[in-house]
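Submitted below is the structure of interest, expressed as structure tokens.
All protein chains but one are shown in place.
To keep things simple, chains are lettered A, B and C as they appear, and every chain counts its residues starting from 1.
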Amino acid sequence: MVGYQFMGKTHSHAYRDLPFFFDTDAKPIMKAISGRDEAAVKAAAEDMGWASYETDWRTLIARDDIDVIDIVTPNHTHAEIAIAAAEAGKHIITEKPLALTLEEARRMYEAVKKANVVHMVSHNYRFAPAVQYAKQLIAAGRLGKIYHVRANYLQDFIMDPDFPLVWRLKKEAAGSGALGDIGAHSIDLIRFLVGDIQEVVGMMETFIKERPLGEMSGGLNAQSDGEQTGEVTVDDAAAFLARFENGALGTFEATRFAAGNRNKNKFEINGEKGSLRWDLENMNNLEVYLADDELGLQGFRTINCTEEQHPYAGAYWPPGHIIGYEHTFIHLIYELMNGITNGTQPKPDFEEGVKNQAVLEAVQQSQTTKQWVKVDHVGGG
Amino acid sequence: MVGYQFMGKTHSHAYRDLPFFFDTDAKPIMKAISGRDEAAVKAAAEDMGWASYETDWRTLIARDDIDVIDIVTPNHTHAEIAIAAAEAGKHIITEKPLALTLEEARRMYEAVKKANVVHMVSHNYRFAPAVQYAKQLIAAGRLGKIYHVRANYLQDFIMDPDFPLVWRLKKEAAGSGALGDIGAHSIDLIRFLVGDIQEVVGMMETFIKERPLGEMSGGLNAQSDGEQTGEVTVDDAAAFLARFENGALGTFEATRFAAGNRNKNKFEINGEKGSLRWDLENMNNLEVYLADDELGLQGFRTINCTEEQHPYAGAYWPPGHIIGYEHTFIHLIYELMNGITNGTQPKPDFEEGVKNQAVLEAVQQSQTTKQWVKVDHVGGG
Amino acid sequence: MVGYQFMGKTHSHAYRDLPFFFDTDAKPIMKAISGRDEAAVKAAAEDMGWASYETDWRTLIARDDIDVIDIVTPNHTHAEIAIAAAEAGKHIITEKPLALTLEEARRMYEAVKKANVVHMVSHNYRFAPAVQYAKQLIAAGRLGKIYHVRANYLQDFIMDPDFPLVWRLKKEAAGSGALGDIGAHSIDLIRFLVGDIQEVVGMMETFIKERPLGEMSGGLNAQSDGEQTGEVTVDDAAAFLARFENGALGTFEATRFAAGNRNKNKFEINGEKGSLRWDLENMNNLEVYLADDELGLQGFRTINCTEEQHPYAGAYWPPGHIIGYEHTFIHLIYELMNGITNGTQPKPDFEEGVKNQAVLEAVQQSQTTKQWVKVDHVGGG
Partner (left out) sequence: MVGYQFMGKTHSHAYRDLPFFFDTDAKPIMKAISGRDEAAVKAAAEDMGWASYETDWRTLIARDDIDVIDIVTPNHTHAEIAIAAAEAGKHIITEKPLALTLEEARRMYEAVKKANVVHMVSHNYRFAPAVQYAKQLIAAGRLGKIYHVRANYLQDFIMDPDFPLVWRLKKEAAGSGALGDIGAHSIDLIRFLVGDIQEVVGMMETFIKERPLGEMSGGLNAQSDGEQTGEVTVDDAAAFLARFENGALGTFEATRFAAGNRNKNKFEINGEKGSLRWDLENMNNLEVYLADDELGLQGFRTINCTEEQHPYAGAYWPPGHIIGYEHTFIHLIYELMNGITNGTQPKPDFEEGVKNQAVLEAVQQSQTTKQWVKVDHVGGG
């Protein structure tokens, strides 16, 4: 694994906990982790259960005893590491968004295709049982033709103007702000559930344009360390309208300035025959409306998706005993392991990552042109 | 109408507003109101739209142009007025609880039976569309055999120790406290929905035993007016267990000391084939669980009972446009008017009031004996 | 009053019920109603309590005993009637949207200014106690600078392809579809709470393009009456992004194709210091998040706006006893009466109606141009 911050922890835990709940032929063995700061990476390896560590990811990739490279570093490093890993014949999973730009993303996809390795992008929220069950309902036609999607990913962790200028707030490291960090999750969820987006028009805004310098590597609790400030070069918030290839209309919003919403990743989908609502903060629940319910008894049902009918849920506890955020990563890694064992390519893979990136890029372009942008026209597509 | 406080207002509004929404052969004509304080009753008549007023209810009852007597005075006066009204051949509706004691209640019921007039007790919550719809579902067997009932009526308006000693806090005027005032509503709702109670065991408590003297007649915003205090002689809170004749188990609780619950009159009913949940503070909604829903799709549905399938709702606005507390009284008076027109006896009538009173009395008795009490054994029944 | 369909009923009830709950110097007297179909208008007058009727609105306006004209007819008739009423010196209240076009709206506003009469547009949802309380919180700075608004008005009453081609689905009578009918309500609510919109970009869609002919005047339960079909010439759904003059970002959506949402008029507002959420289907509740709440105790509060601190609520029942949809009209008419008595101009007036119409027109224009449109540039403004 390359990197060891927040996402390093979620992925490490998933490798460690997977075998307890799921049987896979390929069992993850936590061989090695890499990072540039030796003291820190050594401590991380110990804390998270990695057998060894490297201070250069190139060394890690060169090791024969490594089959899978898991990339949890900042966004601007994904492409270089992933392409090198592909060339070394390693299977790859990388954090989202896939890349800084659509062009980079395409190069990464070319590399893994050429290398014929298994590749995934870590859009973990797809793997909540409630979301997988939503997918089954839609695929079975229970909603009929889809008319509407509204997807919001609302956070509030950088609302304090004293929150420092971490790497996620610099364009050169992050690509974009709320859009690429959390909006990319919404896009993945909705593409998974509803299908491809044809065109978009969006707006992006940076509410706080200067912030104190601080730990650039810092996580959500980063502290500023001085009086110097620097420019925020990504969006604090983004919103866009979308028209889907199947005729549905979508509204998307991603923001880090929605007070009181710690991690409100939610969506609503309205179809001809029914509707769905989901919210990560109560992620075990799915609300379902079925238009063919008896008159008088029509209403949204709140389903606690902890029953054996709900994908992955059967591996855990009896109905009504909920699981949490970290389990979405267990399911993601489960699919990765299955892909490696069976020689199949699980989703979401780099191709999905490219399509996601194309939407991100179209939104950014529309912010500049103030016009609708066709997704398949961006990036010289 | 005799009396003109809080309940005077709800009833007056119902008479006034009924013809706008419902067609009845007998139209209410708001002839006269009575009260002892001439200035106050005159003002009340004007404010609430009564054509005349009396300062003695006996005069009111004696008037030939009055067909219906509506009693909204404190509990200890219900019996005398109702019996006199019955003897004068007037139809009667009275506020709940029917009487101070079971013995009084029975005498009242005897009087109306003998006089052959229409009689009702103002248990208005039965008439929320969601509750009526719940009744339909149960009657149609949609819940199967009922196993459990839990009914809470939670308020918090007298938690302040400086809230004065109003009539509702004196046994001689109110009979009991939370038990008879709001617990009686829960008992009525659940008897309506589930059936008769066989035996009970309960506890009652007065948390604040002395209160400042104040406006005895005072309503919810009554002010204390001095330094003198008096004894609270009714319960602040009561709870009881119940076994129903059909085998169901019930837990009931009524309290004026549940901080944050302004008027939380709620119940849950669990049956063999499904469950219901209702809460007055969002009284248009009924939550329904049906055990024969498809596996995976099982969960409580939140139904906004504003559709034409929901009793009374069709008289108002399109679906999703809610009604409020006052409308329950409109439906109550609607049934009263229909009863008078058609010569039928609407429910809840004095017989229901007697049965309700028997439960109240059994709970009070069990508080003394610390034992289970059979409801049909109380009061020399 | 001119017209007697759905909105005729809400307004009539408000005139009738207002004096019971509120004191106003000017008391509404329900003199006369007009409509072209004599039998129908006569019946409506009787049902709703109007003393007389006319079959030509011009006659109504000409009557000396009429001080106020209330226009509840289809949208395309508002301008002609309102201008005539203004010229006759009558005070005017009209249903929303104010007009078919911005140009019409402006002419109407000129007419009432010139005539120096009191004028209002019936954006009743402003007058829910929870919304008024939200306004107070924002005005008091409790949310700080506003960053985000998301407003959805979701309905589902025309999803059935057999629902007939009523006047609301024809551009010449309605101006637009979901946008002008319900989106206009969201725009009014948000303009009231957050301020003016600078520019918008939107999309509109008609999912079902042909419908059976039926009762053109038909309401929500209209029936089709044959095999002939006609073209739907308004939008079934509309969504738009907005930038506000104060820097806030907004997403709006109005649709009649959101299955399971009977009348979900909801908004969320996120500011620097807090957030608000409201939903018409549980309109007595306001959810409030305050960022300066103690750490650990931060979360959205669900406030049942039935206390005396909540505007208008004190006129009704004790806390926890909810009011409904119809009460918003009582408050609207209350403000109208106060305006007439005091010679002040209550909001929302025709000026607000013009501004609302400008947003509607800008959204429609952006649908054509596929670009952002500045609101103050539309209509030759």
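Please note the rule applied: a contact is a pair of C-beta atoms (placed from the backbone, for glycine too) under 8 Å apart; a residue touches a chain by one contact, two chains touch by 3 or more.
Model, not experiment: these values are computed from the prediction.
**Student:** Taking the complete complex into account, tell me which visible chains touch the one left out.
**Tutor:** A, B, C
**Student:** Of the listed residues A:Met108, A:Val149 or A:Ile323, which contacts the missing chain in the full complex?
**Tutor:** Of these options, the touching residue for the absent chain is A:Ile323.
**Student:** Of the residues B:Met30, B:Ala43 or B:Met203, I need the one that contacts the missing chain.
**Tutor:** B:Met203
**Student:** Even though one chain is hidden, which residues of subunit C still touch it in the full complex?
**Tutor:** Those residues of subunit C that touch the unshown chain are 133, 288, 290, 293, 295-304, 307, 309-310.
**Student:** Using the touch rule from the top, list residues of subunit A that touch the missing partner.
**Tutor:** 6, 10, 12-13, 16-17, 20, 47-49, 155, 157, 219-220, 261-264, 280-285, 304, 306-307, 316-327
**Student:** Footprint of the hidden chain on subunit B, which residues?
**Tutor:** Those residues of subunit B that touch the unshown chain are 143, 147-148, 150, 152, 154, 156, 159, 201-203, 205, 207, 237, 239-241, 243, 247, 249, 251, 253, 255, 257-261, 268, 270-275, 289, 291, 298-300, 370-372.
Just so we're on the same page, only the chains that are shown with their structure count from here on.
**Student:** Per-chain Cα mean versus the mean over all protein Cα atoms: which chain has them closest together?
**Tutor:** C
**Student:** Indicate the whole-number Å distance between the mean C-alpha point of subunit B and the mean C-alpha point of subunit C.
**Tutor:** One centre to the other, that is 37 Å.
**Student:** Just give me the whole-number Å value for how far the CA centre of subunit A lies from that of subunit B.
**Tutor:** The mean C-alpha positions of subunit A and subunit B differ by 54 Å.
**Student:** Which subunit B residues sit where two or more other chains touch them?
**Tutor:** Residues 304, 307.
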